[in-house]
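Of the protein chains in this complex, one is absent; all others appear in place.
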Amino acid sequence: MEISLNNAIESITHQLQLWRRDFHQYAESGWFEFRTATRVADELARLGYQLQLGKDVIKAEDRMGLPTPEQFAEQEKRAIEQGALTEWLPHFSGGFTGIVATLDTGKPGPTLAFRVDMDALDLNEDLTAQHRPHAEGFASCNSHMMHACGHDGHTAIGLGLAHILKQFQSQLTGRIKLIFQPAEEGTRGAKSMATAGVVDDVDFFVAIHIGTGVPKGELVCGSKSFLATTKFDVTFHGKAAHSGARPEEGKNALVAAAQATLGLYAIPRHSEGSSRINVGVLNAGIGRNVIADHALMKVETRGETNEINEFMYQKALNVIEGAAKMQDVDFKINLMGAAQSSHPSPEWVDFIMGLAQNKIPELASVIKDKPQAAGSEDATYFMERTKAQGGQATYMIFGTELSAGHHNERFDFDEDVMPVAVKTLATIALSLPEFGGKTHE
Amino acid sequence: MEISLNNAIESITHQLQLWRRDFHQYAESGWFEFRTATRVADELARLGYQLQLGKDVIKAEDRMGLPTPEQFAEQEKRAIEQGALTEWLPHFSGGFTGIVATLDTGKPGPTLAFRVDMDALDLNEDLTAQHRPHAEGFASCNSHMMHACGHDGHTAIGLGLAHILKQFQSQLTGRIKLIFQPAEEGTRGAKSMATAGVVDDVDFFVAIHIGTGVPKGELVCGSKSFLATTKFDVTFHGKAAHSGARPEEGKNALVAAAQATLGLYAIPRHSEGSSRINVGVLNAGIGRNVIADHALMKVETRGETNEINEFMYQKALNVIEGAAKMQDVDFKINLMGAAQSSHPSPEWVDFIMGLAQNKIPELASVIKDKPQAAGSEDATYFMERTKAQGGQATYMIFGTELSAGHHNERFDFDEDVMPVAVKTLATIALSLPEFGGKTHE
Amino acid sequence: MEISLNNAIESITHQLQLWRRDFHQYAESGWFEFRTATRVADELARLGYQLQLGKDVIKAEDRMGLPTPEQFAEQEKRAIEQGALTEWLPHFSGGFTGIVATLDTGKPGPTLAFRVDMDALDLNEDLTAQHRPHAEGFASCNSHMMHACGHDGHTAIGLGLAHILKQFQSQLTGRIKLIFQPAEEGTRGAKSMATAGVVDDVDFFVAIHIGTGVPKGELVCGSKSFLATTKFDVTFHGKAAHSGARPEEGKNALVAAAQATLGLYAIPRHSEGSSRINVGVLNAGIGRNVIADHALMKVETRGETNEINEFMYQKALNVIEGAAKMQDVDFKINLMGAAQSSHPSPEWVDFIMGLAQNKIPELASVIKDKPQAAGSEDATYFMERTKAQGGQATYMIFGTELSAGHHNERFDFDEDVMPVAVKTLATIALSLPEFGGKTHE
Partner (left out) sequence: MEISLNNAIESITHQLQLWRRDFHQYAESGWFEFRTATRVADELARLGYQLQLGKDVIKAEDRMGLPTPEQFAEQEKRAIEQGALTEWLPHFSGGFTGIVATLDTGKPGPTLAFRVDMDALDLNEDLTAQHRPHAEGFASCNSHMMHACGHDGHTAIGLGLAHILKQFQSQLTGRIKLIFQPAEEGTRGAKSMATAGVVDDVDFFVAIHIGTGVPKGELVCGSKSFLATTKFDVTFHGKAAHSGARPEEGKNALVAAAQATLGLYAIPRHSEGSSRINVGVLNAGIGRNVIADHALMKVETRGETNEINEFMYQKALNVIEGAAKMQDVDFKINLMGAAQSSHPSPEWVDFIMGLAQNKIPELASVIKDKPQAAGSEDATYFMERTKAQGGQATYMIFGTELSAGHHNERFDFDEDVMPVAVKTLATIALSLPEFGGKTHE
């Protein structure tokens, strides 16, 4: 099996690069992955996977940080012009760009799921000679959209894995689900797929990422560095008035936002673990000589545990309501994103570590976890849901060399990581019977 | 009449000084005027005035800024030791130190009222040689109580006027009411006498003050420099917690007070006139390493009109409620004082100006009004009430030389102002029939 | 004289409307009055006025609230396309759109100056049927520029007055200066013309406005309702950092702005007169999960006197510097506009009142002043400068009916006001010898 898997991996290595560069060139931000999703769906359908698409795998009301209808219309038009496959587009229209592809081996066995994400960042890509994507002609052609986090690679890995698994179907048991998620940036998409139930039948779950500071040749098998987070917009609506002529008639939304800002940063530290609060953006007012009648704040809380994040969020709600009351202005809170803390299942992580150490010689270093700068990741929704149903879950990071940090306009990665990732994930699927873990029923 | 009035005034001039210096020496702060009130009552009773005392002229629930029962007990004891007349004391016990003395001439005519105030300030008097009250042995013997605003003089003027009016009773018509008010400092007392109805039958009302920057020999007949004001204490009650061990368990009253403070000062200016806001005192917390569980703020609003002050106060309520909400703490607001803006009745002022110019040669300058530093005065409650019932009212200021500004520990005044004031007020009473103003009925 | 003046006024009445509607249609915001200024200059030159233009009448460094070089280039191009006269344009290029036109009668006598302003507001004009400028085809063709304050009428009045004065030159004495000012909105332009010295030889000065709530047929001869003001932008520059990963590395410009906002509104009231403070606009930050590295605040202070406004401004500087220090961020303050309080010269106002009452029967009501909602006006710079040199100055308001308030997108005015204004101003010039006021020398 080892030999033929190596051969199979080798035979798709070039295709992995083609896919990745195609997705990179037509980078699409969260909920706008129309071209990407239609091409992924088409490829998976050709391979013979059963597909569930759009509203079947995304609960509409749990999507967060949605664009406006006008933006959707514009972006679907753009996607069509850039080669989105129109026979698939209706499934994804209006911000339902999720795909679940299932391979049912027909043989008894547990259900195993792999999750990748497909969205780009709201960023303009660097267009100078030293940036490889530009030099080699695959830099993003979409303004303010760039794959600066590696999700293009994740999507390519997902497709490569689909090919390999299909090829080795006879050696597999149970069912395998490949989850292609939209809108991970801003942690906006996973919750809606999790609450749609896509992992409710899953016994073993794996989410992946590349890079994030892990060096080439190293594999993290159970990352728990993620903070739970809630991301929300706050709007205050007051009443405008001429600041010289009738200051007393105004209801000052800008002052409410200033008070709220200071109140939010004053939410106490938590003795049980890390917490975070940020008001990243504040826009208020219409003119120098007018009492500001509106204000918008983009806020996020984080916590080392879901409980700490919830503590921060509940305190934030008090602060905002109180600040509005102080200035007698109205307020509205729009949830824009959310993620949970990550707690990989220890046995599952140990099993994967063993496989990786024994069967993937390309990996020079296989470790359980690596302390990371504290960020957030909404694959945690799938992890928690899988575990809540009795399954086991983990988050893996495949090391690779980066040309610049994530979310930087010069981000690029060493594409050698892709075949290694496909091989490792395929090996997990092929070796699953060796793991005596608990399954559903 | 002029001649004999002059003689009468002259004959009580020394007594005016004796009274004033006695009240000065036994200075009593607001609601504690036990010694003062019993001696005033006794004097007026001897003269034959009909007296209404204590609860008959003070509406209990409209008193503001009351001391504690313990303080009352202690101060009544102190007053007795200092010569309070115990036969009168029961009327005033517990903070009902107001007196209304009526002289009914038996002849038809309007009702005329004069109001003076009796309370001292919470201040330690200067005890150096250059301060006359100390040098001449009548400095306050009560710690933290000092007549540094001239109310000792006002009370003496009131008694002197009572003497003169009684002497000239046969030349008077209608009824005359002398109002001796407690607790003017902090604008705490007048409202409770006004709502008790003491000016409800009054056709013409006069309140007086001495000094306030008006030079010796000058009389202001209709001062309108007073700002309406509301004085209140705010308490926030939160929850203590160890700031190192369990900061998340606290509810921070100190932060609520800081937010409220900034919100109060941010209440907008009013285009229709002057406004003021002050948080004069803030005390919060119990220890460096404890989340503060309580905070107390002493606050006041002011406005050029009652409407502007009310605007300020209503905005302040929003701010306080909102700040409490922000930190999830409880709050309580205690009204501590209030006054209204002053609007002397034009005809009544003109009549008095004419009398003063023609009949009081001691006055070198008689003016309608003089722009003053903006303060507040609760005689305005009597003025507004008198006018609301169809009467006319004014506020007069008798100029005198001061040794230091009002509310200063070295305050003293030229006692020559007292006989001039008595003469002027008596002249108003004696000349009232000349004024064709409207009366009740 | 009266008869022929009436005839002369009548003969230019239609032209006044043509001018006004032309300027209205090609509305140009402050410092962009390229088309307007070239046409005004051309007209005045044809009439034989001596012209001083651009840098000769505008001190470069005292201009405030200037656009960027790119905006200037774009707007000059736009103006040329819309008929700016290219022979005059070089004088005004780069934001020097001021004109002073002098008529020297050759006869001895004082120097009299009239000032009008030429700029539009940054506003989109209403384009519905009920808005006359649109219905009759002279609505602004420039996006985000609209004459919603009547300066189009002021410019037309200035041109009409130039015609009349030239026609009646033989009856005039001394010298007359017509000042056409740019950028009055935001009070950005007058100071630079005043410091350039354009009124340094002026004995009598008149600035005018139409509307502002004064009814048709009424004339205010000496408006003193203007507050001194300082308008400025504040920028804070901090340091971005990832709010989850490295919050301690950020320097938070948004928090600095929030602190500054509350500090600004907490600047105390002034006992000597009205004051104002407003933070009308606040924009800060780049993304929800980034510590904000920059913030912009648009601020203005006002005061009933120059001293009060200066008090407010100096306090504001402390607040801003301190708020920057608190967050260890840099700050920059850009002056964007300024005006002074107005104090018309009493004798000059009385003289004009007399003329208006006696010689302008079109005026049903001639008053000294009318309490107005507190705004600001930079003609006050000319007034103060004239007075500082020993001259006399006033600010006149010609009542007219408005379709909507000033600065409203449906603003329009009854054009009948224009010939009345021209007649009144011409009458002042013709009657000046009757006024025994003091002149230079």
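To keep things simple, chains are lettered A, B and C as they appear, and every chain counts its residues starting from 1.
The working rule: a contact is a pair of C-beta atoms (placed from the backbone, for glycine too) under 8 Å apart; a residue touches a chain by one contact, two chains touch by 3 or more.
These numbers were taken from a predicted model, which means no experiment stands behind them.
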item: Among B:270, B:302, B:385 or B:423, the residue in touch with the chain that has been omitted; value: B:302
item: Candidate in contact with the missing chain, chosen from C:9, C:101, C:291 or C:402; value: C:291
item: Touching the absent chain when the full complex is considered, from B:66, B:279, B:333 or B:367; value: B:279
item: Absent-chain contact - pick from B:78, B:132, B:166 or B:242; value: B:242
item: Residue of B:231, B:270 or B:343 in touch with the missing chain, whole complex considered; value: B:231
item: Residue among C:319, C:339 or C:383 touching the omitted chain; value: C:319
item: Missing-chain contacts mapped onto subunit C; value: 245-248, 250, 252, 255, 259-260, 262-263, 266, 268-272, 291, 311, 315, 318-319, 321-328
item: Footprint left on subunit B by the chain that the document does not show; value: 186, 227, 229, 231, 242-247, 254-255, 257-259, 261-262, 265, 276, 278-292, 295, 298-300, 302, 336, 373-376
item: On subunit A, residues whose C-beta touches the chain left out of the figure; value: 262, 265-266, 268-269, 271, 274-277, 373-374
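Basically, only the chains that are shown with their structure count from here on.
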item: Chain closest to the assembly centre - both centres taken as Cα means; value: C
item: Cα-centroid distance, subunit A relative to subunit C, in whole angstrom; value: 54
item: Chain centre separation (subunit A, subunit B; CA means) in Å; value: 70
item: Sequence positions of subunit B contacting 2 or more other chains; value: 262, 266, 268-269, 271
